[in-house]
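I am attaching a structure below and will ask some questions about it afterwards.
What you see is the complex with one protein chain gone and the rest in place.
Chain IDs A and B follow the sequence of writing; residue 1 opens each chain.
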Amino acid sequence: MKKGFVHEINFTVNGIKRALSVHSNETLLKVLREHYGLTGAKEGCGGGECGACTVLLNGSPVNSCLVLAVEADNAHILTIEGIAAKDSIHPIQQAFIEYGAVQCGFCTPGMIMTAYALLQKNPDPDEAQIKRALSGNLCRCTGYVQIIEAVKAAAKRMKGKRG
Amino acid sequence: MNNFNYERPRSLREAVSLRSRNAGAFYLAGGTDLIVQMRDDLLKPSLLIDLKALKQLEGIDMKKDVLHIAALTKVSAVEMDRTLLRTLPFLCDAAGFLGSPLTRNKATIGGNICNASPAAEFGTPLIALNARAVISDGEKTRVMAVEDFMTGVKKNALKRGELLSGFIIPDPKGHKGRFFKKSRIKLVDLATVNITVIKKGTEYRIAIGSCFIKPLRIRTAEEMLRGIKEPDARLLGKAARICAEEIKPIDDLRGTADFRRDIVFHYVKKLLGELTAKGGQR
Partner (left out) sequence: MKNFKSIGKPSPREDAYDKATGNAKYIADIDFPGMLYGKVLRSPHPHAVIKKIDTSKAEKLNGVVAVTHAAKCPYKMGLYLVDRPVFATGKVRYMGEPVAAVAAVSEEIAEEALKLVRVEYEELPVVDNIEDALRKKAPLVHPDLMNYEYLPIYYPKKDTNIFNHFKLRKGNINKGFQKAYRVFENEFYLPQIHHVPMEPHGAIAKWERDGKLTVYSSCQSPFTLRNLIRYAFKLSHKDVRVIAPYVGGGFGGKAGINMEPLAVALAKEAKGKWVKLIFSREETFTGTVVRQAMKGKIKTGVSRKGRIVAEKIELFFDGGAYAEYGTNVVRAAGYTIIGPYDIENVQGDSYGVYTNHLVGGAFRGFGHGELHWVVESQMDIIAHAMKMDPAEFRRINVLKPGSRNSMGQTITEHTGNMTACIDAVAEKLDWGKKRMKLPAHIKRGKGLAVLEKAPAMPANATSCARVKFNEDATVIVQFSGMEIGQGCIAALSQICAERLKMDITKVHAAGLPDTDFSPYEWQTVASRITWAVGNAVINAVDDAHAKIKKVAAQVFGSVPEELDVDGEKVFLKKDTKKFIPLPDIVLGYQYPDGHTIGGPVEGVGTFTPHLTNLDKNTGQGDAAAEWTFGCEGAEVEVNTETGELKVLDLIGAFDLGTVINPLTAKGQIIGGMIQGLGSAVLEELKYKDGKVRNASFVDYKILTAADLPEKITSIFIQTPDAKGPYGARAVGEHPMISVPAAIANAVYDAVGVRIHSLPLTDENILRHLKAKKADKGKKK
């Protein structure tokens, strides 16, 4: 950390410790996409209105377009690229595929990250809770119904796994 | 977005001092309004003072029947706080209507009030609760009503060298209240109208947002109801009518002034009805 326009930040991205020089006006979204090639998070509006850029910041889903990279100093970041296991994708990803929750796919990574955070906190959400949790992630293709079905299915599977 | 200096001070005093020494400096709380304005070149700070490291500015605390909510408490923390859910659930409701869940994980209650939008979600509940804003200059603090702290569209009463450190809600127990927000879609929208009504014993408080340059208390209506345990429908209608008449809304993209008056009339009546009906406890 130093004063001025350029700052040294240390943070953890998908479990890997990283150090990087960033400009004060660079957003976390930009840094993830341009420095690390983590293009799963998308810019849909750049104003925190659509959720396409959702990543987890210290465990909570946020619009990464409204996080300055300097703010992420010492933070833990989790992106769509970081949730799969070594040989299999995450149950939420699998459920999205199976339940027809993916159409154009542009909102999908953000949607999955929000669902991921929801199920971490609340492993057994009801429909109203799912709708509320997803209300900041816009989708123009699906009408949300199959997304909600996928989240429910994923919750069930994940619970089954936990025993 | 222009480039700017960035500091993350370790003490309140340092934060305030940085702000005093730099004319173009802004505090960064959650940043969910600030960064959008910077992106659109509406604000070009020379320095952002990130308050994140000031852990004393975060948290909700009940001390001797006085509720303290620190300014940097995240909106999602207000929404989920167990003490608040028990004592002032309508304040949690207001939190739950602010932006999206993603925004609420970053935005702060202090930021919402300092940003001073007439539609600020925390405006009406805090004003109706007679909440006080705690203002620090790094050493001393002064206290003023939140109602006076918000002075107009995007304007607050902070002087240079001051910082909003939190809110005090004196005597938070025994409030029955309701928060209501009318917007174009159910969630994740700016308010066309928001309303908080409170009943404490036989004292009533009504605050209305997005209908003037800042959230408003409608004291004429409050006075009319004062002392009446179970006001009848006619009286509630009269109080609601006063509210609809006393607000000074404008036509904008979210709705016309007329529509706002209709919404205020209907919902003030409805919410008061819920508070005064038997079993309306919440």
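FYI, contacts are C-beta pairs under 8 Å (C-beta built on N, C-alpha and C of every residue); 3 or more make two chains touch, one makes a residue touch a chain.
None of these values were measured; they are calculated from a predicted model.
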Considering the complete complex, identify which of A:76, A:132 or A:152 is in touch with the unshown chain.
A:132
Spell out, residue by residue, where the missing chain touches chain B.
184-190, 253-256, 259, 262-263, 266-267
Need a quick check: the contact residues on chain A for the chain that isn't drawn.
33, 38-47, 49-50, 52, 79-81, 84, 89, 93-94, 96-100, 102-109, 112, 130-132, 134-148
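Following the convention adopted for this analysis, only the chains that are shown with their structure count from here on.
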Residue numbers on chain B that touch chain A, as the complex places them:
1-8, 28, 31-32, 35-36, 38-39, 48, 50, 52, 76, 99-103, 105-106, 186-188
Which of the residues in chain A come into contact with chain B in the complex?
1, 3-5, 7, 23-25, 27, 46-49, 51, 54, 57, 60-63, 66-68, 70-71, 73, 114, 132-133, 135-137
